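Heads up: the structure comes next, in C-alpha cells.
Every protein chain except one is present and positioned as in the full complex.
Letters A and B mark the chains in the order given here, with residues in each chain numbered from 1 onward.
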Amino acid sequence: MSRTWSEKQSRTLMGKLYGYKSMDYKLLLIKAAYVEDFVRLKYILEKDGFIESVDADIPENSTIPSVTEVFPEGAQMQKEITGLYPVKFTSPDTRVNFEQEQNDNLLVEWGPFHPLLQEPVFFSFLTKGDVIKKVYAETGYNYSGVEALCTGGKIPHVLDMLERISSVNGFSVGLAFLQAVEKIHDIIVPDKANYLRLILNEMSFLRANLYSLSHITKCLGLLSDNSAIFKLISLFNEATSLITDDPQLKGILTPGGINRDIENETLLQLNVILQEMVHGLSAIRQRWNDTQSIIERMSGIGKIDKSIARAMTGRAARSAGFAEDIRKLSSLPYHVLSYKIPMAYESNCFTRAMLMFDDSLLSLSLIDQAIEILPKGDVKGFNGIMSKGEVLIREPEAFGELVVYVSLDEGIVTDIKIRNSSSINFSFISHFLKEADLNEVPLVISSLDLDFSGMEK
Amino acid sequence: MLKIIWFFAIILSVPVLYIAYNLIMAIMPGQSKTYILQPVFRLIKLFEKKDEGTNFFAYFFSVGSCLFSLIALYMAVAGFNFLFVISVLSMMDLLVITGAFSSGEFSGKMSAKRGISRFIIWLFTSIVSAAAIYKATGTLKLNEIAYLSENNGLIISLPFTFISLFIILLMKGNLLYFNFGISGEELTILGEALYTPYSGWSLAVVQIAQWIEIGVWLKILSSFLPLPNPVSFIIVSLLFLSSLFLDLFVSKVEWKKAARFSWGWAGGMSIINFIYLFYYLIFK
Partner (left out) sequence: MNWLNRIRMRSISVFIVQAGGCRDCALQFLMALSENNEIKGITVTGNPKHADCLLVCGCINEKSKEKITEIYEKMPAPKAVIAVGACACSGSLFRRENSGLYTVEEILPVNSWIRSCAPGTTEILEAIVRAMENVKENHYRNDEGRNDL
C-alpha cells in the first residue's frame, strides 16, 4: 500500500460511504487505531440493526475528505480523531476563516466558563446586530483521556472510571460496558438483577432530565420554578439514599448483576418517594403550557428542520416527529413494560422542554411498573469463561442513543470507544444557533441537553 | 441647612429602599437567600478590594459618573432648572456607557449599545416632558414646580408627564417591562453588562452613582405630587419599592421589546401630555 493518500482513494472511500447513505444507513461510530504505519479509520454504519463497516488505512499526516459531506452527524467524532491521531480532514469550519470574514460583523467570544454553560465549551459567534450569522464551537476543555486510561485496565477498574465519566449518564455508560463484558464472557445475568438495573437506569435518566430542566429554568430566569425543580432533585436524592449514599448511583453495578440485594420493601419505599414527583412535575408542565409568554419565547428559537433532525438522536429527533425508541435497543427487559414514546411535531426549544417533562414522567411510570413485576431470585450471576472478543453495544442513555465498543482479552480491556448522544447532536450546533438572538443562546444550548463530559472522554 | 439634610437623606434613601426590600423578602417564606444588609456588605467588600491598577479608564469613568450624579443630586435638591439636572444626568449616563464600551469586551460593547438606546429614550422623554411642564407652569425650576404643585395641584394638568417620568425611573432601576438587561443583576450572556470593566472600588463607586441617580429621579418625581415635599418623596419611594416587588412576578422581556415598551410608555405618554396641553391652551 502506498504511503500517500491519493485522490482516487478519497473518491473510493466517499463513494462507499455515499452508497450506504443512499441505502439509508446511519453512522454509528468512527473508530481509529494505529495499524503499523497507518491510522486505520473504521466507519461503523447501521440500518435496522444490521451493522456494516467501511475501513480506510490512512498514512500519517495526510488529509482526507470529511465525512460530514455524507454523514453530517460525524463532525464531532471526526474532530476527536483529529485531536488524537495525525490525520486531518478537509473542513471549512475553522476559526481562521472566521477572522477573515469578520468585515462589518461583530465577533463575539463566549466561554469556555460561564454560569449559564453547564460544561466548558468555547463559542465564537459572528453576529450582525444581535443575530448570529455564523457559529464556531471549540471543545476539548473537558478532555481527560479516559478511553486511553481504560485501555489495558482490568474490568472493575474500568467500570469505576466509566461511571465517573459523566454525572448524568455515567450509570448508563457503566451499564453498557458491563453488558459488553457479559456478552463476551457469556455471563448470564439473573432476572432480578436485570429488573433492578432497569430501575436504576431509569432513575439515572430521571436525574439527568431533572438537571436539564433546572438549567432551562435558570436560562429562562424563572427562579421559583428553578427552586421547585431543585426540591424535586432533593426528593430524588432522598430516594436514592435508601439504596446508596451516592445519588449518581456509582458502585452498584458489578459484572453479572448488581453487588447488593435491594429488599422489596426498600424499593416500595423508594417508589413512594419518587412518585411524589409526578404531581410537582405535571404542575410545572401544565403551567408552562398555559403561559403564553413562555410559549412565545421558547417556540421561536432553536428550530430545526426535519431533514437535519432525522440524523440526530434523542429528544432533538423525537420532537421533530421521529419515534426513535432507544429503549428497544437495550437488552434490559423493557419489552415487558408498556410505554409510549413521547413525541412532538416540530423541533424547537419549547417542544424539547415539554419532552423533558414527559420523559421524566415516563421514567417514573417505568420505575413504578418494574417494581410491581419484580421477580424473585438472586442478583448476582455466575462467573463466565474468560475469553477474547470484541462487541458493539447500543444502549439507551438519558439523552439518546449510546454506543460502546469494547474489546477484551483475558479480563483486560484492550480497546474501548464510547460514543454518546451528544457526539451526534453537537455536530448540528451551528444549525441550531444560526439566526438565533444572542440572548437566547444559553436557552437553545440547554434545550439540546448536551453532555460534554460524556462526549470528550 | 435643610438642603444639606435633603442631600444626605436622598443619598441614603435608595440603599434603605433596597434593604427594606430584602427585609420584606426575608419575612416572606422560602424566598430569602441573602442577608438583609447584603447591598451594604457588598459595597464595603468592594471598597476593600484591591484593583490591579491596570484599568485606569475604569477609575476615570466610575469616579466621573459618581461626581456627575452628585452634582445632579445637588441641583435637584437646590431646585435648579429641570433641564440642567437632565443634562448633568445624561453626562453621567454617557460616562458609564463610554466606560462599558472602552472595556473592549463584547459584553461591554453590546450593553453599551443597549445603554445608548435607553439613553436616547429617556433623554427624549425628559425633553418633551420639560416642554409640557413649561407649557403648564411657565417655569422649569424644580423648587417652583414643587411650590406650584403643592398649592395648585399641578398633577391635574401633567398626569401623563408624571407617568412617563416614573417610567424613566423604572428604566433606570431595570424593573418590570422596562428592563434592558444591562444591570448585571440576572445571569445573561452579557455577564455583568454595563459594569463589566469595573472591579473593586471602581465598581463600588459606580454602584453608588447608580443609587444616587435613582435618588435624583425620586426627588424630581416627588416635586409633582400635591403634598408637602417629604411626604411626596416618601410616597414616590414607596411606589418604587412596590414596583421592586412587582418585578418578581413579571417575566423578563427581550431588550428590543423593552425598548419598544419604553418608547410607547415613556415617550408616548409625554407626547400625549404635551399635545393635550397645547390644545387645551388654544381652545381656552
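List of remarks:
The rule is short, and it goes like this: a contact is a pair of C-beta atoms (placed from the backbone, for glycine too) under 8 Å apart; a residue touches a chain by one contact, two chains touch by 3 or more.
It should be emphasised that the depicted structure is a prediction, and the values quoted were computed from it without experimental measurement.
Of the listed residues A:Lys16, A:Lys88 or A:His114, the one in contact with the hidden chain in the full complex is A:His114. Checked against the full complex, the candidates A:Ser6, A:Thr63, A:Thr82 or A:Ser234 give a single residue touching the omitted chain, namely A:Ser234. Where subunit A meets the omitted chain, the residues involved are 112-116, 118-120, 140-146, 148-149, 157, 160-161, 164-168, 170, 211, 214, 226-227, 230-231, 233-234, 246, 248, 453. Listed here are the subunit B residues that touch the chain not shown: 30, 32-35, 37-38, 41-42, 44-45, 48-52, 107, 184, 187, 191-192, 195-200, 203.
Please note the rule applied: only the chains that are shown with their structure count from here on.
A straight line joining the Cα centres of subunit A and subunit B is 48 Å long. The touching residues of subunit B, counted against subunit A in their complex, run 30, 106, 109-110, 181, 186-191, 251-252, 254-256.
Considering their complex, residues 106-110, 114-116, 130, 218, 220-222, 227, 293-294, 297, 437-439, 441-442 of subunit A touch subunit B.
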